[in-house]
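One protein chain is absent from this view; the other protein chains keep their places.
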Amino acid sequence: MTLDAATTTLPASGTVRLAAESVSLAYDDRVVVRDLDLQLTDGSFTAIVGPNGCGKSTLLRALGRLLRPTEGRVLLDGRAIARTPTREVARVLGLLPQAPVAPEGLTVGDLVARGRHPHQSWLRQWSRDDEAAVAEALRWTDMADLAERPVDELSGGQRQRAWISMALAQGTDLLLLDEPTTYLDLSHQIDVLELVARLHAERGRTVVVVLHDLNLAARYAQRLVAMDDGALVASGTPEEVLTEQLLADVFDLEARIVPDPVAGTPMVVPVRRLR
Amino acid sequence: MSSTTEAVLRRQDPGGDRSDPGPDHHPVAGSRMTPGRGGLLRRRRTRLLGLLLLVGLVVVAATLSIAIGSRSIGLGTVWEALTDPGVPTEESVIVRELRVPRTVLGIMVGLALGIAGALAQGHTRNPLGDPGLLGVTAGASLGVVLAIYLLGVGTPAGYVWFAFAGALLGTVLVFTLGSAGRGGATPVTLALAGAALSALFYALVRAILVSDTDSLDAFRFWVVGALSGRGADVAWQVAPFIVVGLLLALVNAPALDLLGLGEDVARGLGQRVWLARLVGLASVTLLCGAATAACGPIAFVGLVVPHVVRAFTGPAHRWLIPCSGLLGAALLLVADVIGRVVVRPGELQVGIVLALIGAPFFIALIRRRRLAGP
Partner (left out) sequence: MTQLARPATRSGTATAERVRQPGETVVRIGPASGRVRWRHVAVTVGAAVVVVLLGAVSLGRGDFPIGLPDVLRTLVGLGEDTQQFIVLELRAPRIVVGALVGLALGVAGALFQTFARNPLASPDVLGITQGASVGAVAAIVLSGATGGSGVLDGVGVPLAALLGALVTGLLLLVLTWRRGIDGYRLVLVGIALWAMAAALTDWLLTRAEIYQAASAYVWITGSLNARSWDEAVPLLVFLAVLLPAALATSRALGVIQFGDDTARGLGVRLIPTQAAVVLVAVGLTAAAVAAAGPIAYVALVVPQVAVRLTGGPRPPLLASGLLGAALVVGADLLTRTVLPQALPVGVLTAAVGAPYLLWLLVRGRRRSTL
């Protein structure tokens, strides 16, 4: 188990796009993440896992410059993200917060169109590029037929697709997703993750996703980052990270690791909770 | 607080819950984290202690209210005046005829407003569910203005019935119109209906007041909200309504706790939702209508008090409702006493004192922490 993410060579061992350098994060005076290092390479698909309250969403918010570190810094393409104009960041890095809210009455088409905001200006509000990007995002997520429906009338799975479509229309290389499968049934969880995986595989997006479900994380992500109590405890391929020892240490869970009969990735079979 | 029934005046903040909580984490406030066994005991003790403290506070405030005024009366004299039915002295007359009725009325009105606020916030699931926003104040104002303008009524005791009728009309109309849309009553339709109807009522009030100076002259003293000039007759007039309202509120408390989990959950647990809403509405109308009828519109008690009380009772209405009542009573009495002292020999009306003290306090509360919703 290595703590140095850079040494874990993964398929696309390209340049580092997004990095946290000894980052500490806090809300008011409550420190959530302490002195954490993480590097995300171009074209990688990373899942951040960990128990409730371990700071994984907080870390994601910091990577997406929504939270300013109390110490350390976050680098986007080698530049301090805090010093980069937020609009420039928005053209490179898209993010989807946990359970986002759309104003009532907003149609799917309008929602996805808002993803073009960082590319627009007061004068140029709907260029051909905008239109093409939105159309493609809608088509890609199979939402084109629903474009005129209000977002609030969609089912949970469709709604999440609509939001992913918006993030896609933003046209960024990097995509950060905070628990995109929350509140979805299993088949819609798979649906959303398949979509994200396709984005990664076919569009070459660099994806970071916070996930609760270890088995799904292991199946779809190339790399897992495990956190516990505000620190990074393991990083590497799913096989490297998902060990019985780690589950005991981090999740207080006695479990067996068996190969997923479908994908061959590691699969967690819980035995009992350790005290 | 499920996201579907989430009160709308509370901004739905997707990033509000920023500490990576799991689904089992209560999304409102740190103070409401699931307490352990010791925590539960501690909370019960805090609540009991709080309740006793509030009772003590009301007693102290009542004593002050009887003793202090444009003319201060020693506690010994007060005691004599209250217990000794002998020859009436000037001071014993002041105590018995003026201060005691005024204090009793203050307690009743404070109880009523505090409890009405807790109920209104609980039912609208809206931390701004002040009864004043739901048409009570506007309705009462219209009733009073019409009484003054058309019938020449000119005393607080005379206003009571008209204010009460207006308050009733206002609330009933707001709830009827607010739930008339296709989707039924939602916090937003209620709030908008309240605002729109208030607008209409105030338009009528203003139309009368700008054209009739005499009405304005009477109305301007009613609308500030005061305990002064209200004798025992006013207290007797509104007492039955307040008592019934209090009883309904207490009956309503367990149902409100269930409704706090969402209407569906409440239904699943066997609660008849419409009945609970009806009882709650009736109680708010009676309490707030009676209080407004007696004293004129008094803002801020119903809005602020439940927020303060919730800090130590938590969201359980069985505790929240009585404690809000007690704090409301204490607050009203203290504000009244302050109003008698600050501009001696004149008086500052209690409604004004409350707004001037209550508002900064409320702002401080908002800034200090994220308000826990009902």
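Letters A and B mark the chains as written, and numbering starts fresh at 1 in each.
By our rule, a residue touches a chain if its C-beta (ideal position, glycine included) is under 8 Å from a C-beta of that chain, and two chains touch if they have at least 3 such contacts.
Note that the structure is a prediction, hence the values are computed from the model and not measured.
The chain that is not displayed touches the following shown chains in the complete assembly: A, B.
Annotation: of A:L59, A:V74, A:A90 or A:L211, A:A90 touches the absent chain (contact as defined above).
The chain omitted from view is touched by exactly one of A:E71, A:E131, A:D185 or A:D252, namely A:E131.
For the chain missing from the display, the contacting residue among B:A255, B:A299 or B:L332 is B:A299, taking the whole complex into account. Within the set B:L75, B:V93, B:L151 or B:A207, the residue that contacts the chain not displayed is B:A207.
Only one of the listed residues, B:L75, B:V93, B:A199 or B:L275, touches the absent chain: B:A199. Residues of chain B that touch the chain left out of view are 8-15, 127-128, 133, 177-178, 180-184, 186-189, 191-193, 195-197, 199-200, 202-204, 206-207, 209-211, 213, 216-217, 220-221, 223-224, 299-300, 303, 348-349, 351-352, 354-356, 358-360, 362-363, 366-367, 371. Residues 61, 64-66, 85-91, 93-97, 100-107, 109-110, 113-115, 117-118, 120, 122-128, 130-132, 134-136, 138-139, 144, 147-148, 170 of chain A touch the missing chain (whole complex, contact as defined above).
In the analysis below, only the chains that are shown with their structure count from here on.
Rounded to whole angstrom units, the spacing between the C-alpha centres of chain A and chain B is 47.
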